[in-house]
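Heads up, one of the protein chains got dropped from this complex, but the rest are sitting where they should.
Let's turn to chain A:
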């Protein structure tokens, strides 16, 4: 897997596709914290939402980083289509790690908050950032050219799903009681955002649930995506 990640890193860095999402994220975070002071966890809920969108953009470009002919060659050398595809998802997630660290440490180290953030808050916030980025990555992979041929359709569909992920609570309120369980089918980004807005009052169980829900949801999406692609292999190209 390290060899695959190293190869994907060479391809991604040299493609310069990382430039726009990384620049927008770094610029956005520094811009937002230009006004001080800020509440700690509420600010992190914003940067998690921001990282969720940026991670989706990174995954969207990463899944199609190779030309179809090269993808066939990589698959034969790596010996497994599941491994190469999972490698792309894993690489996308690892790529968001420094972004998550920046989002957590920059405001804490440069006194952008209204108080000093505790170590437990910083650690949990980093984990929430990573859970949010994993969710964004596993959602966006479904809209790569492997499953949706038209770039316009895939971009618009992904944008819609991202908007829906931010609107789960309002949508739930509008749904009749019999359809309310459908909420569990929607991306659980809202779990993290709502929790961070009421972090002081939240129980440990709810804090852990807000962390586990996007990770589990993302992992299920990832498993289904890999199963589907393994069945089709390179037929989609």
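We take it that a contact is a pair of C-beta atoms (placed from the backbone, for glycine too) under 8 Å apart; a residue touches a chain by one contact, two chains touch by 3 or more; residues count from 1.
The working rule: contacts and distances are computed from a predicted model.
Asker: Pick from "ATP-binding cassette domain-containing protein", "NADH-quinone oxidoreductase subunit M", "ABC transporter domain-containing protein" or "Protein BatD" the UniProt protein name of the chain that isn't shown here.
Answerer: "ABC transporter domain-containing protein"
Asker: Could you tell which one of A:7, A:46 or A:106 touches the chain left off the display?
Answerer: Counting the whole complex, the residue in contact with the absent chain is A:7.
Asker: Kindly state which of the options A:74, A:96, A:133 or A:154 is in contact with the chain not pictured.
Answerer: Final answer for the missing-chain contact: A:74.
Asker: Touching the missing chain, which residues of chain A?
Answerer: Residues of chain A in touch with the missing chain: 3-4, 6-7, 10-11, 14-15, 66-67, 69-70, 72-79, 231-235.
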